[in-house]
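Okay, so here's the structure we're looking at.
Every protein chain except one is present and positioned as in the full complex.
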Amino acid sequence: MPLDTLLITDAGAVRTVTMNRPDALNALSMAMMDDLADAFLDAAVDDSVKVVVLTGAGRAFSAGADLSEMGGPPKQQRHGLNGMIEAIIDFPKPLLVAVNGLGVGYGATVCGLADYVVMADTARLRAPFSALGITAELASTATFPRLMGHQRASWFLLAAEWMQATECVEAGLAAEVVPAEGLAARVAERATMLAALPLASLVTTKRLLRAPHLDAMKASVRAENRALAELTGAEANREALAAFIEKRPPDFTGL
Amino acid sequence: MPLDTLLITDAGAVRTVTMNRPDALNALSMAMMDDLADAFLDAAVDDSVKVVVLTGAGRAFSAGADLSEMGGPPKQQRHGLNGMIEAIIDFPKPLLVAVNGLGVGYGATVCGLADYVVMADTARLRAPFSALGITAELASTATFPRLMGHQRASWFLLAAEWMQATECVEAGLAAEVVPAEGLAARVAERATMLAALPLASLVTTKRLLRAPHLDAMKASVRAENRALAELTGAEANREALAAFIEKRPPDFTGL
Partner (left out) sequence: MPLDTLLITDAGAVRTVTMNRPDALNALSMAMMDDLADAFLDAAVDDSVKVVVLTGAGRAFSAGADLSEMGGPPKQQRHGLNGMIEAIIDFPKPLLVAVNGLGVGYGATVCGLADYVVMADTARLRAPFSALGITAELASTATFPRLMGHQRASWFLLAAEWMQATECVEAGLAAEVVPAEGLAARVAERATMLAALPLASLVTTKRLLRAPHLDAMKASVRAENRALAELTGAEANREALAAFIEKRPPDFTGL
């Protein structure tokens, strides 16, 4: 099955899933959500795959939700956002993320679902939810405090500030930062090392590590999605989108 | 409603609550517990307030329980210790803490309930519970291990040693340390940044971040309070207070 928005390549037992909308900074379009869900569902059951690497084509990792689709007509989706989230959370094999450039929204929160994140030294992450009048997603309200502690996670998810690659490592959101030109090689080395180990051990240990948190993660996703549905289109979100269109800073005074 | 033990000032949507018993090193008297509870309950429902900053007047942040009231007659309280704890735990808006000087007991454990803590480089914290023959409170047995990891939290809560500001940041109990003379300005800058964002996003994201832990935090408070009731007045606590009065080190041999 060809997936229009992704490049999928295998090297031994390592599958690399590359988000491939570089002109849109790999923004998470509705088509890409479906393609990512299919890619993870397929890799989960493909016995030739032991490890998956997620990365982005071009200079960005992912700019987050595709604003060009906002307010447009709803599309028929095979899996939708929720199907994509479930497919990643339930992905049973080690998931490495190579953050090759900026990650915004989903491009930041997906790191919380990874088993190992390597960032280019030029990469940085931002959770713009408050600045858009909405709230956090992809289980980040559950995963980020466990990775970073409550205070760093709160600031990152509340304040919409950028976090540089080195800060991400200090905070525990990424395991390593490497020079951008060495990112692909380093991630390939890490992934190949895992792929040389027996799949039953990798899958079992990951399952044991996730088990104590799995229900709480899924409860957080449901609560986040309900909250997103409430805030989307409400007053602050409308002001944020209006300001975006009018190319002015939003004014949330009194909101 | 005037609150005798606090100074309350607003700057835009940022409310600053200053513990104002500098001659007593802002010790947590029974009156201050009630005042703090009222201050948080009021700020929670005041639509003009988006963010609260908690700090102390004078050279200390808070010296903890007011020992001068210990053993005295019980006072009629509007909320009591438990009402104060609940009001802070349930406070729905971002809570920043500016630790302007030493924090002991409550002055340390309240940091575990904050969304963002900035410490003056001259500040330091201590959990003197074992040295008093009692145990930890304010949900710190739940919040500290999540912030610091089990080992650092155990040592801090068991050993009654001081933790310097830089150690607090390394441990995750505080987000930043700044020169003492720049503390107020830095916290104002952070608080103002949050207060420029929409309240619905701030409140929703904080609620989502807290939700997975709220029941466990409150269960920890109940268990701590039961344990404190058992240990207060028991043999080790009596020895600690006797040593305090007699200005000698306590002797817990065989206790």
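The letters A and B name the chains in turn, as written, and every chain counts its residues from 1.
Basically, contacts are C-beta pairs under 8 Å (C-beta built on N, C-alpha and C of every residue); 3 or more make two chains touch, one makes a residue touch a chain.
Since we're looking at a predicted model, the values are computed, not measured.
Touch with the chain omitted from the figure is made, among B:11, B:159 or B:214, by B:159. Across the entire complex, the residue among B:24, B:131 or B:163 in touch with the chain not shown is B:131. Note that of A:9, A:201 or A:253, the residue touching the chain absent from this view is A:201. Summarising the interface, chain B meets the missing chain with residues 129-136, 141-142, 144-146, 149-155, 157-161, 216, 219-220, 223-224, 227, 230-231, 234-236, 239, 252, 255. By the touch criterion stated above, the residues of chain A touching the omitted chain are 94, 114-117, 143, 146-147, 172, 174-175, 190, 193-194, 196-202, 204-209, 211-212.
By definition in this document, only the chains that are shown with their structure count from here on.
Centroids of chain A and chain B (each the mean of its C-alpha atoms) stand 35 Å apart.
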